[in-house]
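One protein chain omitted, others in place.
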Amino acid sequence: MNKLRHVISAQQLVDREFLDELFACAATLEQEDKLRVLEHPLRGRILATMFYEPSTRTRFSFEAAMQKLGGGVLTAENALDNSSASKGETIADTVRVVSGYADAIVLRHPQVGTAEIAAAASPVPIINAGDGAGEHPTQALIDVYTIHRELGRLEDLNIALVGDLRNGRTIHSLLPFLCRAPGISLTLISPPQLRLPGKYIQMLQAADTRFAETTRLARVQPADVVYVTRVQRERFDSEAEYEAVKDSYRIDLHVADSLKPQSIILHALPRTTEISPEVDQDARAAYFRQARNGLYVRMALLRYLLT
Amino acid sequence: MNKLRHVISAQQLVDREFLDELFACAATLEQEDKLRVLEHPLRGRILATMFYEPSTRTRFSFEAAMQKLGGGVLTAENALDNSSASKGETIADTVRVVSGYADAIVLRHPQVGTAEIAAAASPVPIINAGDGAGEHPTQALIDVYTIHRELGRLEDLNIALVGDLRNGRTIHSLLPFLCRAPGISLTLISPPQLRLPGKYIQMLQAADTRFAETTRLARVQPADVVYVTRVQRERFDSEAEYEAVKDSYRIDLHVADSLKPQSIILHALPRTTEISPEVDQDARAAYFRQARNGLYVRMALLRYLLT
Partner (left out) sequence: MNKLRHVISAQQLVDREFLDELFACAATLEQEDKLRVLEHPLRGRILATMFYEPSTRTRFSFEAAMQKLGGGVLTAENALDNSSASKGETIADTVRVVSGYADAIVLRHPQVGTAEIAAAASPVPIINAGDGAGEHPTQALIDVYTIHRELGRLEDLNIALVGDLRNGRTIHSLLPFLCRAPGISLTLISPPQLRLPGKYIQMLQAADTRFAETTRLARVQPADVVYVTRVQRERFDSEAEYEAVKDSYRIDLHVADSLKPQSIILHALPRTTEISPEVDQDARAAYFRQARNGLYVRMALLRYLLT
């Protein structure tokens, strides 16, 4: 595949050679960070983070990644209130101006498609850190990296996706990666109201990926990976409907104990009640490691884009 | 002229020797930046940006300038909400405290005169990044630098100022510089409601600067520099008045094509409809280069103030 200029969509990132290279780099950077022997390949370079929709943790992980590689940061915690947007400027103009000050731009925006518009206007790399109901491709990259790092492979895995499969953006971004890997078997576990949308089912069918749909959480048992998403109250038509299912998709100690010893539990965080805090102590609870992997995957990505 | 301690008003900056030195420095810094051989003369120094009125791009350009020179940054994206001001502290006290942490302070504040009050209290340089309807002196510096860089001179120029000449702060800050340069001929193009105020007309007359006033945009044709400002709806008494003139001061491809090949079009940005996006591709469209020049002019200014 050609070298990427911008990172807009998960679909751009599924190439296996690209992933292998990026993941090797992330693992090396983690090693070097822990030994405190990181080099500063991005010294003198500047990353701008423009968050039109605030997200402290995503912003922090990009900014930490840039600084650990020796670069500097321009930060707009709340770009919407503060920007020329309120004077009617287009995102294309904003990006053209900011690209005069920064070597790359991380953009989070409530509107689907904004990252693509920005990329078309920008002479420097644009990284999509979430555009509304659209994509959040670096999150998917982190999820795939975590599976690879924890289990040593991406193929021949039994993966259970649990919770709100209808609206879960992280789940949707993960699917193109899973469709590419051989020997994947998916268990789609959700309330009937929150099943995976038809277009993703078709994606799985087109890729010949094995999958089964169920409403029963007990079906997580044989999984190598249990990926949990939040079941949000506001997704249901009535409070009664929500109350009826909400506790049926909760990972507690009992559920965790039923899993295979080598399995892992993932969650893009923040979580509320869908994973019980007592599970945190279990070695299979990989979600905080997953969050930390964000640092190294983003370091690897910045290095890839800027050197 | 004596070395400046603070940068509060455009009037402080008109000295030609000062400008020549600053512009030479800015050009060198641009060269070094592009070759990635910038030195770090401000290593260990800290710049605080205090924006009581948010402006992401102005803040970014100062912060990028400081970091490219090796310095660090303290940033208050929205100082008003967050500051001791809400507890009744004076700006003088705030500046005295912050000057204990920073080697220079960039201040943007909605109230005219605030930068001057801050400067009187501060042991470290204050840079006025806009005080309400007052001044924004570094913007004027960037405009003058851009003319100099693009056309190779500040004298013997035909300059058209277009749009809202009554309220355009950037235009007003530019005039003292133009009055100082020999051989300047100004064409003031605006709707009748938005003519240049009397006190600026008198400034031109006192300096013996040639000028003509007109309502006809076609008069841009012989200009070397076309400086465009926004004609804002809220400046008119009625919607009808606004609608009657709004499209008469728009630079589109047709107007751009009528200009001399070596001319340049400037705009302090953000723009809305006053310059058509199709003009952006024209080599005469210098406004994004002008925005980028902000970086190098501010680098030169920080270097001047802090070394």
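When the chains are written out, they are named A and B in that same order, and each has its own residue count from 1.
Keep in mind that, in the parts below, contacts are C-beta pairs under 8 Å (C-beta built on N, C-alpha and C of every residue); 3 or more make two chains touch, one makes a residue touch a chain.
As the structure is a computational prediction, the values presented were derived from the model and not from experiment.
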Options A:28, A:67 or A:276, residue touching the unrepresented chain: A:67
Contact residue for the chain not shown (choose from B:75, B:190 or B:209): B:75
Chain A residues that touch the omitted chain in the full complex: 36, 38, 51, 54-57, 60-61, 63-64, 67-68, 75, 77-78, 269-272, 277, 288, 291-292, 294-295
Where the missing chain touches chain B, by residue: 44, 46, 48, 50, 72, 74-79, 81-84, 87-90, 92-94, 96-98, 100-102
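The rule is simple: only the chains that are shown with their structure count from here on.
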Where chain A and chain B are represented by their mean Cα positions, the distance between them in whole Å: 41
